[in-house]
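Mind having a look at this structure? Questions to follow.
A single protein chain has been removed from this complex, and every other one stays in its place.
After this line comes chain A, so read on.
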Amino acid sequence: MATVAAKRKISPVEEIDINEGVNLFVDEPPDSEDDDDTTDSDSSEYSGLEDEPDTDDDDGDEDDEEDDDDDEDAENDEDEEDEDEDESDVEDSAEETSSHSKPTNQEIVTAEPDDKEGKITQLPDEYEYDSSDEEDIRNTVGNIPMEWYRDYSHLGYDVEGKKLLKPEKGDELDEFLDKMENPDYWRTVSNKLTGQKVLLSKEDVKIIQNMQKFKNPVGSDMYEPWIDFFTNEKMIHPVSNRPETKASFIPSRWEMLKVSQMVHALKMGWMKPTPTRKPDEEDETNFYMLWKDDEEPEITRQYRQYIPPPKVRLPGHAESYNPPEEYLPSEKTVQRLKKEIARGKTRTIPQKFSSLRLVPGFKYFIRERFERCLDLYLCPRQRKVRMNVNPDDLIPKLPKPRDLQPFPTTEYLVFKGHKGIIRTISPDPKGQWIASGCDDKTVKIWEVATGRCIKTFNVESKVKGVAWNPNPSLSIIVVAVETSLIIINPHVGDKLICSKTDLLLNSFEEVELPPAPTDKPKVTEWELYEDAEYELGFRLKIKHQREISQVTWHGKGDYFASTMPKGESKSVLIHQLMKRRSQNPFSKPKGLVQCVLFHPIRPFLFVATQKYVRIYNLMKQSLSKKLLSNCQWISSMAVHPGGDNVIIGSYDSKLSWFDLDLSTKPYHTLRHHTMALRSVTYHKRYPLFASASDDLSVIVCHGMVYSDLLQNPLIVPVKVLRGHKAAKGLGVLDCQFHPSQPWIFTAGADGTIRLYT
């Protein structure tokens, strides 16, 4: 021990270490004020160390090992605690270095040393206990594998030979609970020799961690003295004693061969020395006269004509740095332009700068050039023929409407009185009256000249069709109401005619029909009106089986036809007024019949289904023609008074003109309306036709048919008539020309009839 003390006195290195240890110690517990002053002398040093047994761990030096151990022993013996070899349990890696670096700064779980007492008493006893450099051994079994004691209740023997009992160890559950509850569990280790649990201090953990990282366990010791093992001075003696090889003195044969080869190659001119290049020469670009004046341009690429790249659009006033003020966009436009810039659509917003020096660089300049480059090598080039058409040349040359007068031009009268959608109108053959059928369950007779309502007939339901008998010597209206046709004598106009009509109607006598096959049910039932209703003007009622959509007269005024779209095979019925009988011309359904018309002169019947118009010869009882309308859904149809031309209006806003002599396909299709056509009509005398549509307009066209068969009809739109208002999504539902004047009546969904003259 004395030697150790002496050694300590001599070596200044150790002193430093101790000082350090003390300093470190000062940081930890507060009761160590006196330690700082005591570092000067050995004795004080020791006293300091004894004061705080927890802190002497810091000296990891081999030399100090023993002293520390001594100190610990002094305390440990008193307190019966053990701290040694705790590291053996911690990590294998730690074990390797544990022999010379002994962390002893451990808080013992069981008890704390009594400091003050130790300070007084232990000072002189220090060397008494410890006489060897061995570690504190309470268990005297020595360095044996501890599993030999696995089956015993004790762990070994102490110095006095007494058994050292294994400390009580809880079961797995206790272990687990401890693990869960004890925050320091992770740094608690058990001493193999004593079986006691030891809580590692922070410093211990730090040391272990350092060792795991192969660092200096005490932390970096930066100021270790430099020991210069190998000097930088050149020594005269070799480091090794080995003599130089022979090869190092003899020139290489292979090198010689190689060199001689090269020399030969140089001589022969095979190998040339690498030319020293001038940096300027490389970059020099020499230009010369590439295109000579007298040289004819040789044609190189004959197979394709060269298309020069299109020139970039030149800027307008708006792109100026100081444009006229009207070119500057408003706030709103600026916002829009900004969005467009974000999307890459445009690049510039017109902007005004008060002076040239304020103009900033254009952000997208490089990008624009780049895009131009891409265009140049990635875009196909084509020569495009730009059409320079004067739009006026595209308008066909037609006679001016002015020259095609007369035609209705201005709204003359409005017939007000109906309270619903007027679906149908019909002027009387002389043009003095007009009958209208409305959704408000009335039929009204109006005087054309004044616009007054003369009579109103109330019927059971909405009126779908009204037709005035074309025979001027009769005063009869047929009204289509739901499933029945009502024949009315309106009693307007010439009284003689009215009474004659009544007489004619009443003169009917039931003729004994030839016994018809009884199994065939009657198509219709004819009923007479009595008394009060008769007085009102109602004469006959023809009951049908289905709803009637349209009714039309034959030109002579005896026959009339009704249409029932849902009637299937009985969808078209032809009635004879004088004989009061109805017949079904078709035995098979012909599709959804939209409307029927009689030919004005010849015994033909036009039947319009959804897409086709069939023309039947009534005499021969056969189909004579089928017109392909080329539209989706036919709405209405009209026949030219000459009988050779038909116009068809369709719900897909087309009007088709058919020339029956020419073809079964439309001669002309007019797409003048923007919405569904509801009605088309011809004028009886003038070369006019009109179409009424849901777009609230009635278009009157000049439709001249020439008697010369070689000349095609001339169609010229002459007037667009407006005035009706929209109601319930419907516009103008019917239009009819005045029988003698160039006037037109239109019936609208707004409950008015308008007369244009």
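Here, contacts are C-beta pairs under 8 Å (C-beta built on N, C-alpha and C of every residue); 3 or more make two chains touch, one makes a residue touch a chain; residues count from 1.
Note that contacts and distances are computed from a predicted model.
Per UniProt, the protein behind the absent chain is "Pescadillo homolog"; the candidates were "Pescadillo homolog", "Ubiquitin-like-conjugating enzyme ATG10", "Adrenocorticotropic hormone receptor" or "AP-3 complex subunit delta-1".
Screening A:Met180, A:Met268, A:Val389 or A:Ala532 against the full complex identifies A:Val389 as the residue touching the chain left out.
Across the entire complex, the residue among A:Val159, A:Leu177, A:Val263 or A:Leu374 in touch with the chain not shown is A:Leu374. Residue A:His317 is the one among A:Lys202, A:Lys215, A:His264 or A:His317 that touches the chain not shown. When the full complex is taken into account, the listed residue touching the unshown chain is A:Ser354, out of A:Asn232, A:Ser354 or A:Asn458. One of A:Asn143, A:Ser220, A:Ser248 or A:Thr274 touches the chain omitted from the figure, and that residue is A:Thr274. Within chain A, the residues in touch with the undisplayed chain are 274, 277, 282-283, 285, 287-291, 297-301, 303-304, 306, 308-309, 311-312, 314-317, 319-327, 347-348, 350-351, 354-357, 359-363, 365-370, 372-374, 376-382, 387, 389, 391, 394-396, 398, 400-402, 670-672, 715-720, 722.
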